[in-house]
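Quick one: this structure, given as structure tokens, is what I'll be asking you about.
Here the complex is missing a single protein chain, while all its other protein chains stay put.
The first chain written gets the first letter, and so on, giving A, B and C; residue counts start at 1 in each chain.
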Amino acid sequence: MSKKKIATVWLDGCSGCHMSFLDMDERLLALAGAADLVYSPLVDAKEFPPDVDVTLVEGAVSSEEDLRKINMIRERTKILVSLGDCAVTANVPGMRNPFGTKAVYDRAYRENVTFDPGVPDQVVPALLPTSRPVHEFVKVDIYIPGCPPSADNIYYAVTELLEGRTPDLTLKTRFGS
Amino acid sequence: MSPVATVKTLKIDGRDVSGRQEETILDVARQNGIFIPRLCEMDGLSDVGACRLCLVEIKGQNKLLPACVTVVEEGMEVTTGSERLNNYRRMILELLFTERNHVCSVCVSNGHCEMQMLAQRLGITHVHFPYRYPKEEVDASHERFVIDHNRCILCTRCLRVCDEIEGAHTWDIMGRGIDAKVITDLNESWGTSETCTSCGKCVQVCPTGALFEKGRSVAEMMKRRQFLPYLTMMREENE
Amino acid sequence: MTPEELDQIAEDERAEQGKYTERVNVCVAAGCLSCQSQSVKDALDQEVGSRGTKDRCQVKGVGCMGLCSEGPLVSTSNGILYKKVEAADSPAVLDSLAGEPVARLVCPTDVPFFQRQKKIVLENSGVIDPERIEDYIAANGYTALIKALTEMSQREVIDEVTKSGLRGRGGAGYPTGLKWSTVSKSVGAQKYVICNADEGDPGAFMDRSVLESDPHRVLEGMLIAGYAVGASEAYIYVRAEYPLAIKRLRNAIRQAERVGLLGSNICGTRFSFRVDLRLGAGAFVCGEETALIASVEGKRGTPRPRPPYPAMEGLFGKPTLINNVETYANIAPIIRNGGEWYAQVGTEKSKGTKVFALAGRVENTGLVEVPMGISLREMVFEIGGGIPEGRKFKAVQTGGPSGGCLPTDCLDMPVDYESLARAGSIMGSGGMIVMDESSCMVDVAKYFMDFCMTESCGKCIPCRVGTFQMRRILEAIGNMTATEQDLKLLEELCELLKHTSLCGLGQSAPNPVLSTLRSFAEEYRAHIQEHKCPAGVCGQPAGETL
Partner (left out) sequence: MVSYVAKPVAPSQDKRWKLVDATIRRQGAQPRGLIEALHTVQEAFGYLDVQALRYVAMSLRVPLSRAFGVATFYHFFTLKPAGEHTCVICMGTACYIKGAPQLLDAVRKDLGIAPGETTPDKKVSLLTARCLGSCGLAPAVVYDQEVAGKVSTAAVREHLKKWTVA
């Protein structure tokens, strides 16, 4: 049996879920034996491969770039996992939603800027009107709530998925845990 | 009157239980260690039957009935946790999560919130209805307490404890439907309320992080509830 | 007031009216008033005055004659009904009393709209002056009350109502006799009677019309109910949006108090009864009885779980009888003529007549009273005169926001409580809105969900948030942005609200969606899959009307 392919993606989040992923510590070695990490902020791959078995998504969908990415990733992934509260609920990124994007731009690029304030119209991808959970855009197969989910829960979920089982996380984690 | 005459025997989830005739299904379930989810109900306050989480099935009855206000009857057969009921409960909780801005990770009540714990207990891992993201206010004008409307679920416990136990009736609800909101006095800021005694009971009964003590950070707001049954008991003593 | 005194008033009034050999009745109910019928009546009065025929020709303001779309309506003692009368027409109308009818104004009455009706509730509407108690008494008014008070026991009154088979006309169709019996058996020195005149369904105006056209009939029904259940105080909860009905009710209460039909020791019996008005303030949910009670008590009109039912614990915690305007309006004739007489009309389970407000895309709009069991087809195509402008019938909506849309294949269904419920709608209070192919059923469902969301009291979560979510989905379908997944969510929410909402508003809020999903699924599909609105309503910029 060939090794499974895993990927992790970082959309609008604080990278805490990825830190938690790294917190699996020596269990990462066990995982590496069962699967290859083919795309991730933690590895050097530039292209998202076409046939990933399991993708863990950290972060909410907040910008046009996030949206483009998640659509592409969904197409290339068998099992899509929303990892952490931002992906599952929009969490902290979603806290901007009641205020509208203009308030966000102003705070980030005008009010707190001393040199050449102004909203960039290039390079920085445009914000979507609201920052929303991943499953409001694409089909999500597994949800791991938590802020961040513990390394134990990530390890449990990933190993179950690699074994071809559906992990049951219902009593193991919760929003905000 | 002999106490025997007023005892009703019934079945809850297949177990033979008994209760006094004025007791509700929830009372009897609680006495027997059977858990029924609820958010508006609180022992010591009047019941309003509003959150609909405690709906149970009763054999021979078409309608689901709220356990908090339905009194026990002889021979009743109650089911408290069928898949259908839990499915409805999950949807009701999910609707609550979409209604305002419940961000558990930054909430003072994280880890001590009744809504959060119920969601976990009922196996909610995500909310499959779209979130509303309304713009809600935070009123920190009171010298000791804060109300964050983002986290309010309109359970009305604060209204009831203020009216029924403290006797101040500082809180009420304004507007209606999705626009309803708890207010103090004439929708003035809490800090300027003429009627509030600053007793803090509302804060302690609030099931979420909507009402909290100033100076508490994330996950630091633990609510003290022991005063309520104690107060109720002492009141009854004095009557 | 003794029975003899009542007879005397009736006789005097009849003698007074007998002096007139010519009569002109002008509708002064709200529909015709808004078409300037008051100025028509004034002009007629003036014309009679200037002709010096005041002693033989009576010009009378009367209640609703039914065909509101043709107002102002005027009827004459030689049996002619005139439509769209203007003030300038008064000489011609008066001339016609002794001559040929004014052809250009004649409204034919040998048509199904008038011929198919059977009037019990509306027997006095368009006939008597709603502002004069004497006119009501002359038309046998208050004889049923006298009969009940002097010849019948409380039990006998309730039995008679039970025998009639009358069911609540507010919507749910609960047997009236049974309700009365429960309240009468409830223990308590103080009991209340409430008349629900908070006619809330959009598209319904039966109660308003009855109150404006024959207010004493409602008072008499309430008096009889009060006697039967042992209540001495009553409230009429009437919409503040009905100023004319309020004015006429106030006037009627004052008149009844003056002649001793309201107050202490009525007809020399031990029965005392007082009626007060309470004005609604724009909350549909107050049609729900526990919410209505909260509102009468001066509180927010939020419902509470039942039991306890108002019959046991109602207004101010006391046993309370709540019926709707039309239910009370049926009582006097039932007591006068007997329950069996009433039960001859209608179907096996739905007895008597029902007043419907016919509106929407139909030729004849207005108020009609028909025997229960008449078919929808007769309602729409005979009484209603069919669809205007040669368009095609699509659906008829009954029961307002709690009801449903009945498509073509329901047309031959009898109109009764059970048949309507089986078809996914309800009788409701009697609004009947006809829709043709120019209406989009998704848009109609959205309209009702918008209504339910705005009117949700917010107490229970499923209704408060569920109606919001459902409306959002229906809006997305209308904007052609919804997916199959949204449709699934919509169906889930329908199920949730139906089974978990606290009161009838939330429980029935899914009905307009469910009934249109069932009968017009292809319209939903067209919006979602083809991004098209077959009726051309959705996603269109609003155009000009008419």
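One rule holds for everything that comes next: a residue touches a chain if its C-beta (ideal position, glycine included) is under 8 Å from a C-beta of that chain, and two chains touch if they have at least 3 such contacts.
Just so we're clear, the structure is a prediction, and the values are computed from it rather than from any experiment.
> List the neighbours, among the chains on screen, of the chain that has been left out.
Spelled out, the missing chain touches these shown chains: B, C.
> Which one, B:Ser46, B:Ser82 or B:Asn187, makes contact with the chain that was left out?
Hidden-chain contact among the options goes to B:Asn187.
> Specify the residue from the set C:Ser96, C:Ser295 or C:Ser402 that touches the hidden chain.
C:Ser295
> Just to verify: which one of C:Cys68, C:Ile133, C:Leu376 or C:Ala476 makes contact with the chain not shown?
Within the whole complex, the residue contacting the unshown chain is C:Cys68.
> List the chain C residues touching the unshown chain?
The missing chain touches chain C at positions 30-31, 33-35, 67-69, 71, 199-205, 208-209, 240-243, 278-284, 295-302, 316, 357-361, 365-367, 397, 400, 431, 433, 435, 438-439, 444, 447-448, 451, 454-455, 457, 542-546.
> Can you list where chain B touches the absent chain?
On the side of chain B, residues 163, 169-176, 183-187, 194-195 touch the unshown chain.
In this section, only the chains that are shown with their structure count from here on.
> Express in whole angstrom the distance between the two chain centres, defined as the mean CA positions of chain A and chain B.
34
> Chain A to chain C: how many Å between their CA centres?
Each chain's C-alpha centroid was found; their separation is 58 Å.
> Touching chain B in the complex: which residues of chain A?
Going by the criterion above, the answer is residues 82, 85, 88-92, 94-95, 97-99, 130, 132-133, 135-136, 140, 143-145, 147, 169-171, 173-177.
> Please name which positions on chain C make contact with chain B in the complex.
Touch list, chain C to chain B: 283, 300, 304-305, 453-462, 464-469, 472, 489, 492-493, 496, 499-502.
> Per the contact definition, I'd like the list of chain B residues that touch chain A in the complex.
97, 101-107, 110-111, 116-117, 119-121, 123-128, 130-131, 133-136
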